[in-house]
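My questions will all concern the structure given below.
The other protein chains are all here in position, but one chain of the complex has been omitted.
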Amino acid sequence: MKKVLALLLAMLLCLGLLAGCGGQDDGGDAGDGDGGEATGSVYYLNFKPEQDEAWQALAAAYTEESGVPVTVVTAASGNYETTLMAEMGKSEAPTLFQVNGPVGLKNWQDYCYDLSGSDIYGQLTSESFGLKGDDGSVAGIAYVVESYGLIVNKTLLSAAGYTVDDIKSFADLKRIAEDITVRSGELGFAAFSSAGMDGSSDWRFKTHLANLPIYFEYQTDGIGSTEAIKGTYLDNYRAIWDLYINNSTCAPAELSAKTGDDSRNEFLAGKAVFFQNGSWEYNNLVGEDKFSDEDLAMIPIYIGVGDEANQGLCTGTENYWCVNKEAPEENIKATLDFMNWCVTSEKGTSAMANDMGFVIPFKNAVESPNLFVKQDNEMTIAGKIPVSWNFPTMPSEEWKNVLGSALTVYAADQSDETWAGVQEAFVANWAAEYQLLNQ
Amino acid sequence: MNRSKNGIPGLGWTVFFSILSALYMYPIVMILLNSFKVETAISTSTAFQMPTGDSFAGFSNYIDAIASKGFLQSMCYSLLITITSVALILLCCSMCAWYITRVNNLLSKAVYLLCAFSMVVPFQMVMFTLSQTADRLKLNTPWNICVIYLGFGAGLAVFLFSGFMKSIPIEIEEAAMIDGCNPLQTYFKVVFPILKPTMISVGVLETMWVWNDYLLPTLVLDIKKYRTVPMLIQYFRGSYGRVEMGPMMACIVLTILPVIVIYLVGQKHIIKGVLAGAVKG
Partner (left out) sequence: MEKALQRWFPVFVLPTLAAFIIGFIWPFCQGLYLSFCRFTTINNASWVGIDNYINSFSDASFGDSFWFTVAFAVVSTVLINVLAFAVALALTRSIRGTNVFRTVFFMPNLIGGIVLGYIWQILINCLLSIVGQPLLNLNTPAGYWGMIILMCWQQVGYMMIIYVAGLQNVPPELVEAAQIDGATSWQTLLWVKLPMVMPSITICLFLTITNSFKLFDQNLSLTGGEPAHATEMLALNI
């Protein structure tokens, strides 16, 4: 009997909690609603977990300044689409979300507010940072620009007897890398950190490195996207991949057993001179017990195509802000104001540059402390032409994954037959995947 | 049996099972060890090594994990959700199961069949619609998400309870009713005590499900305000494939810890409960 009593009590307690909190919630909602009518509110579904804290701080700062409530929610890595889908179906849907480019836009086009007349669109340094929908409206706006290339440990490079200035082309890179490999026993380090093909690292090659042959093909053909890639520069892709895997910290067959963390840790431990990655790695590489700015440099990835003397870093974006068209009028307005504030106000721009480490393509941008970003600017000023990001035009995730698998097979057994598999994954599968998604 | 005839009563088996148990526990121990390493020392090829002087990080990973992402708050939410949901499931489902086994009409059969059916439907089929329904009904806070759990967990619980219920004799209940108890009294005075072992075994199943569930809270909870612990763990993965291994391991250990402690404290009852509950199932 005692137990029954206890249980009943517990249940009552739960019910009380339920009722109490239900009541409280109702109150809260009503309050939000009242506020909403006056000023609107912002709900931002953020994509990058690393920047979560910085966004929360910035949102709080904005709320304090303007009185507009801003909620920032970060979707867990790999779950953005699922989360967005669920959240969009809810009564308080995100007002601000992001897509990764034309391919991602296809899904969400119906939800994108036309940003063409907005203040923030006018703040862009170049119209090319707007993402155009099928109907010519501006569906998305790039809010961060990133660069990637080969990150160089300058200390190790000079220990091997070279400087960054010695590398001006693929031929130079190959010569130096192979020389380091020959002397690796005596030097105590290898040329490249392991090109891990684990899911945490393979995007560096199946997506970012694959961008180069695609970029040069688009350049040659004068196009910006295609439904069937020709694979004109696949031989160069093979050459650079060979270079990566045969001059690495580990045997090519072991690459499939390496993760992104492994690769970074090798580079941090001074076991490799080159590390292909992007400006987002800056905070992981520089700091206490790590490198200082003087130790590092980022150089373009040369693959032996085009005007290598004037090639810059790979610079672009796959992060576009979109505003939810279905949101209430006042919330759309509040969202547009918030976006504008982020990229124009002093607080907003400095938070984006310093706390998040972003380079934003807007007129009022503050210079970022990020070394790699600074280098990108210097190169652009020196007249080098940045390689644009074309991987948002890759037909699907599936295409990337198939390519990744083929690259791994090739790495374990470098023969023409296995390379034919890579070619197949690159060329034939592009057309097939494009067909499948655009039928 | 041969061995016991030879006079060494199962010594070989004991040794064998000791080794097996050690292997069985290894994954948990490994996480524990790694949670004490500094981040750069955790990589795929060194996960088996003991932390050494260089790589020993003390409790810094734990401090990071607890401090950085509102861990304690999430823990409270997770606890709240688990306790309310499991209590609700146990109470409501056992009552429901009693009713449908004792009352033999069309409705009972329909409920029973639906419950059995719901067990084979994968969550993905209903996840988006469920998240919307929950949102409309405002069942998206840690205080009342238990209603969703009750609905979604009802299938298994009702199924298991009614399986057990069929095997207990109806006479006691009838006697109680004749003595003047109404059904509610009969239920709490007679049926409930008999059900205790099944309660424990169903409770264990449901607790583990709710405590560790990731997808349902992600989609159903109002993620603007609340995060549960499994959701938190996902946040240690960055958008560029980077994983903050150290704090993540620490977080995993902290997630497992309360469960293991509860288990060790109540293990006699739990194992007995599952044993007894299972016999008749």
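Structure notes:
Letters are used for the chains, namely A and B, taken in the order the chains are written, and counting of residues starts over at 1 for each.
Criterion: a contact is a pair of C-beta atoms (placed from the backbone, for glycine too) under 8 Å apart; a residue touches a chain by one contact, two chains touch by 3 or more.
What you see is a predicted model; the values in this text were computed from it and never measured.
Residues of subunit B in touch with the missing chain: 1, 4, 9-11, 13-14, 17-18, 20-21, 24-28, 30-31, 34, 44-48, 92-93, 95-96, 98-100, 102-105, 107, 111, 114-115, 118-126, 128-130, 132-134, 137, 139, 147-152, 154-155, 158, 163, 170, 173-174, 177, 182-184, 187, 204, 208-209, 211-215, 230, 233-234, 248, 252, 255-256, 259-260, 263-264, 267, 270-271, 274-276, 278-281.
The set of subunit A residues touching the chain not shown comprises 78, 85, 88-89, 107-108, 110-111, 197-199, 202, 253-254, 256-259, 326, 398, 401-402, 404-405, 408, 412, 436.
Criterion: only the chains that are shown with their structure count from here on.
Distance between chain centres (mean CA atoms), subunit A to subunit B: 36 Å.
In the complex of the two chains, the subunit B residues touching subunit A come out as 40, 42-45, 68, 84, 87-88, 91, 127-128, 131-132, 135-136, 138, 140-141, 143-144, 146, 188-189, 192, 218-219, 223-224, 231, 234-243, 245.
Residues of subunit A that touch subunit B in their complex: 1, 4, 7, 10-11, 14, 17-18, 21-22, 25-26, 29, 43, 47-50, 52-53, 71, 73-74, 76-79, 82-83, 85-87, 89-92, 198-201, 203, 257-262, 264-265, 268-269, 278, 280-281, 284.
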